[in-house]
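For this view, one protein chain was removed and the others were kept in their places.
Per-chain residue numbering starts at 1, and chain names A, B and C are given in the order in which the chains are listed.
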Amino acid sequence: MSLNTFGHLFRVTTWGESHGPALGATVDGCPPGVEIEAAALQHWLDRRKPGQNKFTTQRQEADAVKILSGVFEGRSTGTPIQLMIENTDQRSKDYGDIARAFRPGHADLAYHLKYGLRDYRGGGRSSARETAARVAAGGVARAALAALVPGLTITGYMVQVGPHGIDRSRFDAAEIERNPFWCPDAVAAEGWASYLDDLRLNHNSVGAVIEVVASGVPAGLGAPLYGKLDSDLAAAMMSINAVKAVEIGEGMAAAALTGVENADEMRMGPNGPEFLSNHAGGILGGISTGQDVVVRFAVKPTSSILTPRKTVNQAGEEIELITKGRHDPCVGIRAVPVGEAMMACVLLDHLLLDRGQTGGVRGTVG
Amino acid sequence: MSLNTFGHLFRVTTWGESHGPALGATVDGCPPGVEIEAAALQHWLDRRKPGQNKFTTQRQEADAVKILSGVFEGRSTGTPIQLMIENTDQRSKDYGDIARAFRPGHADLAYHLKYGLRDYRGGGRSSARETAARVAAGGVARAALAALVPGLTITGYMVQVGPHGIDRSRFDAAEIERNPFWCPDAVAAEGWASYLDDLRLNHNSVGAVIEVVASGVPAGLGAPLYGKLDSDLAAAMMSINAVKAVEIGEGMAAAALTGVENADEMRMGPNGPEFLSNHAGGILGGISTGQDVVVRFAVKPTSSILTPRKTVNQAGEEIELITKGRHDPCVGIRAVPVGEAMMACVLLDHLLLDRGQTGGVRGTVG
Amino acid sequence: MSLNTFGHLFRVTTWGESHGPALGATVDGCPPGVEIEAAALQHWLDRRKPGQNKFTTQRQEADAVKILSGVFEGRSTGTPIQLMIENTDQRSKDYGDIARAFRPGHADLAYHLKYGLRDYRGGGRSSARETAARVAAGGVARAALAALVPGLTITGYMVQVGPHGIDRSRFDAAEIERNPFWCPDAVAAEGWASYLDDLRLNHNSVGAVIEVVASGVPAGLGAPLYGKLDSDLAAAMMSINAVKAVEIGEGMAAAALTGVENADEMRMGPNGPEFLSNHAGGILGGISTGQDVVVRFAVKPTSSILTPRKTVNQAGEEIELITKGRHDPCVGIRAVPVGEAMMACVLLDHLLLDRGQTGGVRGTVG
Partner (left out) sequence: MSLNTFGHLFRVTTWGESHGPALGATVDGCPPGVEIEAAALQHWLDRRKPGQNKFTTQRQEADAVKILSGVFEGRSTGTPIQLMIENTDQRSKDYGDIARAFRPGHADLAYHLKYGLRDYRGGGRSSARETAARVAAGGVARAALAALVPGLTITGYMVQVGPHGIDRSRFDAAEIERNPFWCPDAVAAEGWASYLDDLRLNHNSVGAVIEVVASGVPAGLGAPLYGKLDSDLAAAMMSINAVKAVEIGEGMAAAALTGVENADEMRMGPNGPEFLSNHAGGILGGISTGQDVVVRFAVKPTSSILTPRKTVNQAGEEIELITKGRHDPCVGIRAVPVGEAMMACVLLDHLLLDRGQTGGVRGTVG
């Protein structure tokens, strides 16, 4: 019910504003005995960190995470884990001129209408900086998953930047860490680099599509009907800043398929039923089947651009606005580690839920 | 936390199986004093009811809703409203041959793996019949919205069947109620009719895309960051059977837009800020802006088809399966009233939440 | 968040009014595979049923429970279990004269002030009849506990009626089922009978104290800090109609003890640590220790009495009111099975939670 919290049993509450003293995540429900180190969390934060290349915001943040509670002698105690990231590079003056203007595509007007006041510095609570807290919490979730489900992996990557998608025939997982776009297609990555250079020179930005795949997910996670694994994944991904769509498996394309095409047929393999295809994205009836769980989400173009746009201010005056600052031409790039973090949190949550619901006992086949 | 419940303050718990004695919805949190009649709820149920034309399942269900509690002398009392729909046309014998087989594309295997046992009759809890309970609950939500927000309307319609989309230039809201597809484009509807006839003769089925639009939504509904209006809408729509993707506003297409294109510019109108476009789908930063709230979702093709598909059974034998029964060639058709119901529930929930969070006070412009 | 629901993972939503067509409980989160029969639930309902002797209300209700969902071939499926009890003996005319008057000690005024309208027939939602739904749900919880924790027992009994307490030295568990008061002290029971006879003849009523003990509770149930087992038990018992106080272990008397007296010392027994006393009531730091869990609660005297009391009506007139009807001289008697039911629900809930939180792994001693 807490609207800054997600999860059922593994619950993450993020807090903090872009230009306040700190932000962080209160992580409740991590099982006891999990090895958790600040350095391991930092690994994931460093992947999301701004200022690492010219395609992301030039804000310089150490994003150094501190563990304030819930970990004793290197292991989780089952009590709340408080993760704090202090803000260090807050150039509030950059934002002075938008204190009373509503930037198009931003939450400014909506927050003003709802709350009557807002922390306008850098978007305040609505800033993408909040996602650092998600990534830190996701690091805790990954540590717990590693302990509880050996072999489970979560991999995110970009599959589209603006109108330019990857070529799936060139998919190479090893490429993902080699380019600034988490792109599994080296050729596409090169094209994106020059495309984004042009956009930035033209004071423009663009959207993207991110795919996150979890392999080694046990069957049985998720629950009918409003705690479906796909329903919770949809909520989790849609809660990320700038996300406008979420797909599971075939996603929107499922609408154009026939029942004959879409059926994921099964055969018996050495370890039980095997699927001949994965249109479902690893989830049937809201419950994982043991196949790869496949989620995609679309991120809209960065709303902060240097091209003037028509808008209004709090006084009701019509103005033209350029959003100065240090912004990403494609905010989707930094959404990759965030999508991974959300996947980790949702899977751990449902793993714990499943234990509570069923004791983790499974039906058998054969 | 209850996994058969959705909503924060307006909470709907659905219960019941396809072939049990009854199904229904326990609706908690309806404000007091709302006029609620069984006949008004029945109106919405009749729209979803199967067997109304050759494009939906031929199961004959009266879907008659009874109000067992929470309404006194025609008005809600603020206590739980129990809505019960008795099952009357349960031909369980139709399902005998699938008691121990796992139908491709269905929840059968997932339920078996998770729970170790399942009510296999008609899919049990995973049957689309459960959506009748959602529609009944949505009727309560609509009644409350009508009382609290005069002028708010919710309209759902199909915009794509298989690969065939509507032509937006022919959009005519009056058409929606005139054809069996809730299609706003009369020409497209004709094409869909013959297309679906062919599919059914070929023992096949197809997916669809539904759009639901809410107009007259007050600004300020939704809340950062994990109770965003779009996040809750995504969860709500993804929880509907067979849904594989949810879009808000531009949705997946937002990825291909530039920041210049995607910016919904503003000007001052007689009643405050006005937007010149609605790429955002009426939601910024997770909070409604007063524009139309626009949601789309993709429904996969009906998994129950008369074409044999390869699968396995509980004994671990590889078999070919034809799913007999009385199924919809395009289950998306009946999803239209369900999508509307979910929109109504989510909007009412956030309306009540907003009161609790802020007292409903609004910031002003000008 | 649903205010007619209790529990975290085992969630019970009760619904229904005293004089509506039916009332019941929507039980979500029962583990799959539990044997559940209407007859077994009926056993518990019959214990609470009114009209069984002259010390409880003479309303004649069959309190026959129907299972509408969630049970297939005699076993729970893991989906919501809908329990419905139809009202059959609704003499609404008895209540006509209080439609617009506020009975002292009743919820009438509070409901009116909050909701602006109320179902005044028999107290509507605030009637003790609602506890029938709790007892039915408790029956489901008992069935699940029996399957998951063999040997766990839950026993409720009265320890005080008005000023007359039992003599603990005469405590005989076998007596509990032998008298109409669930009293473990046969001598006290006799005294209560004549005391209550006198009270009824004098158009009066009286309060009571009920104790509920759970034996065989595994260590480790409960969680810091706001999901403590004792905190949840306190909420559960306080939610029962007419309850004004809840005690764990020593309860209020703990205030008068010294630290030396109150320390439950430990020694090693054959199966691990053993306590030499149980001042704590089986709970330390909010977590069960394996000792008996001991809860007591005080029930105020029945507010409906035939002695005229001063009050006001909706028109603002001062009146004197006699509450006719068929009321219990000591409503505490029927609260015994209700307290047991709440204990069962809370323990099952925490058993499931504990699995989800920790996997049920336990620290060892020795």
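In this section, a contact is a pair of C-beta atoms (placed from the backbone, for glycine too) under 8 Å apart; a residue touches a chain by one contact, two chains touch by 3 or more.
As the structure is a computational prediction, the values presented were derived from the model and not from experiment.
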Check: Which shown chains does the hidden chain touch?
Finding: A, B, C
Checklist line | Missing-chain contacts mapped onto chain B | finding: 1, 9, 29, 31-33, 78-79, 148, 223-224, 352-353, 355-361
Next item on the list: For chain A, enumerate the residues touching the unshown chain of the complex.
Entry: 1-5, 8-9, 11, 13-17, 20-24, 26, 28-29, 32-33, 66, 68-70, 72, 75, 77-82, 84, 114-119, 124-125
Check: In the whole complex, what residues of chain C lie against the chain that is missing from view?
Finding: 1, 3-6, 8, 14, 102, 104-117, 125-126, 130, 160-163, 199, 204-209, 219-220, 222-228, 230-239, 244-268, 272-273, 276, 279-281, 283-290, 298-305, 307, 309-312, 314-318, 332, 353-354, 357-358, 361-363, 365-366
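Keep this in mind: only the chains that are shown with their structure count from here on.
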Item checked: Centre-to-centre distance between chain C and chain A (centres being mean Cα positions), rounded to whole Å -> 45
Note to self: Centroid from C-alpha atoms only, then distance chain B to chain C, rounded to Å. What do you get?
What the structure shows: 39
Margin query: If a residue has to touch 2 or more other chains to count, which residues of chain A qualify?
Written below: 1, 223-224, 353, 357-358, 361
